[in-house]
Every structure is written in C-alpha cells, then in structure tokens.
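As you look at this complex, bear in mind that one protein chain is not there, while each of the others sits in place.
Read from first to last, the chains carry the letters A, B and C; within each, the first residue is number 1.
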Amino acid sequence: MLVVEFYGVLQQVAGAKSLKLEAEQASLTVDEALELLRQQMPGLAEHLPRVACAQADQLVRRDQPLDPEQPLVLLPPVSGGCGRQA
Amino acid sequence: MLVVEFYGVLQQVAGAKSLKLEAEQASLTVDEALELLRQQMPGLAEHLPRVACAQADQLVRRDQPLDPEQPLVLLPPVSGGCGRQA
Amino acid sequence: MSWMTDNPLDLDSLLQETDDDTCGALVVFAGTVRNHHEGKAVSGMSYSAYKPMADRVLRELEQETLARYPVEQCRIMHRTGDLVIGEASVLVVVRSHHRADAFDAARYAIDTLKMRLPVWKHDMYTDGSTAYQDGVPLEDPPASGARAKED
Partner (left out) sequence: MSWMTDNPLDLDSLLQETDDDTCGALVVFAGTVRNHHEGKAVSGMSYSAYKPMADRVLRELEQETLARYPVEQCRIMHRTGDLVIGEASVLVVVRSHHRADAFDAARYAIDTLKMRLPVWKHDMYTDGSTAYQDGVPLEDPPASGARAKED
C-alpha cells in the first residue's frame, strides 16, 4: 500500500488531499504507481504528463523505485511568485 | 557684479561657498565669467574643464549669456547614489 | 531562518537579517497580489505549497544565487495562505558591493523560483468563482550518476 498526496489543482480533480493505492508488489517505481493511480482515478490521467513526483523533500524520476514508507507526492505545474509574468 | 556659488570639492578649493565677481560688462557669457574667475582665483583653473554651470534649476552652456541677477553655480563632477560602482 | 510562511511577509526583518556594512547596494523584489488576472477582477488569492520541498528549494536557491553572483547576501521568503490585494506573496532581498550584481542576482532568484518552487496559486474572483492558475511543470531531477547541467 502506498499513500499518494495531491497538491494544487490535483486536489480539486481528485476531490481529496490523498488516497491509498493498493499494490500487489511490495515496491513500485514511480511509473508503476502512476499507472495504478490512472486505473483507480481516470480523471487524473490528462494531468499526469505534466505532473512532477516527490518523496520527502526531493523530486523523483519516473524510473526510480519508491520508498513504500513515504507518501508519493504529486506536484502539478507550479505558479509561485506573483502573476505569471509579474 | 556676479555672484558665483561653489559646490562639492570646489568649496574646499575656493575656501568659500561663494564669491562676488567684479565685471566691467553688464552681461557676461558663462565662458567670460569663468575666465574672470580663473584670473581672480587661479587655484580653480585645473577644475574648470570638468565643471558644469547652472543658474536656478537649469544647466547653462559655456556660450550662453548669464542672467546677472542670478548666481552662477559651479558644479564639479557628481557622485550621488552610493559607491562609485555600487 | 524561515523560507515559507503563513504570516505576512516582513521586509524589515529581512533587511535586518541581511544587514551588511560591506555592501553599498540593496535590491528588493516583491511580488504582490494584483486586482486582476487575464481580464477578470480578483478579490484575493490563496497560495498552497508542498512545504518540505519548498523550504529546501528556497534555501538552496539562496545558496546558488550567492555562488553564481558576486553578492554578499541573499534571502528569499514566500507566503502561503489567503492574501488580499496588494499583499506580498514573495520577497527577494540581495545585497552586494556593486549594484549591477544585486540586480542580476535578484532577477535570477525570482526567475528561477518560478520554475522550481512547489507552490500553487488559487485565484478568487470578485464574481465568486475560483481557479487554480496553470503554471510551469517542474523539471525532473537528473538521472542518478548524471550531473545537473550548468548553464
């Protein structure tokens, strides 16, 4: 089981701040976890190509194995600072 | 008679904030006034090529006639803002 | 030191933190909430963040800015929570010996922040509607063993 956390617009799309992903394998790569997530929540599919993934304070690549003890954090395109151009 | 005012390092060089220039003509150009000043205070001579001249709130060119009612203001190279490069 | 905060940003305290008698130049950049976005009247804005990573990104961006530019001080703070029009969402403070460096460094810091900081803006419009602003996809980290490209 893996906890997936949503940020930004993904919270709106998912209708939740997090969910639990049931996985048969003990350890998943990011890609494998996202594929399970897509099956469980098809509404997220269109967002996933532009989403970055993190565990703890670090980004993780799609081909990296996940630490099953830590939430997988899904980060949509960022809009910090001020206006898009300001 | 024309009042000449000094600013910045010129006050140090002239040892005064202003002086009165005795002129035979009623009206002088800036160049003519500076020539009289050079004769009266030779120590200023080396500074004059890099000095700008003003009357009231405007710079005046060397070939312009002076308003005898207003002081001729001598402005050495400026160093506002902060350090030379800061 | 803090980087992400729910409290109003306090420029005076950042100026005190970065006080440096060797510096003759100070540049501050602030991003503030505007009253409009793409033609719609905005009543306020809510910023959310993935804080564990956001704190690290800002701390490292300060260090990177100090390393890339000849500047002596660099502090960056970003606000989260609900902001009203005119409030600052981000502050960048840079101090240097020469003013051109402070301008360059502050610009680098804010430009880079917008590409790296996991923060999301939720516009609240005067008509009652709300919308997440789209943004910049975060770049994947380099493959392990590979080094980040320096540009």
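Just so it is clear, contacts are C-beta pairs under 8 Å (C-beta built on N, C-alpha and C of every residue); 3 or more make two chains touch, one makes a residue touch a chain.
Computed from a predicted model, the values in this text were never measured in an experiment.
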Visible contact partners (per top-of-document touch definition) of the missing chain: A, B, C
Which residue of B:Leu2, B:Leu21, B:Leu37 or B:Val60 touches the chain not shown here: B:Val60
Residue of C:Thr5, C:Thr32 or C:Ser46 touching the missing chain in the full complex: C:Thr32
From C:Met4, C:Ile110 or C:Leu138, residue that would touch the chain that is not displayed: C:Ile110
Touching residues (missing chain, whole complex) on subunit C: 11, 19, 21-36, 85-86, 88, 97, 99-100, 102-103, 106-107, 110
Touch residues of subunit B, complete complex, unshown partner: 7-9, 12, 50-52, 54, 56-64, 73, 75-84, 86
Interface residues of subunit A (partner: the chain not displayed): 82-83, 85-86
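Just so it is clear, only the chains that are shown with their structure count from here on.
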Graph class of chain-chain contacts, one of line, ring, star, complete, other: line
Contact-richer chain pair [A-C vs B-C]: A-C
Cα-centroid distance, subunit A relative to subunit B, in whole angstrom: 72
Inter-chain centre distance, subunit B versus subunit C - centres from mean C-alpha coordinates, in Å: 49
Subunit C: positions in contact with at least two other chains: none
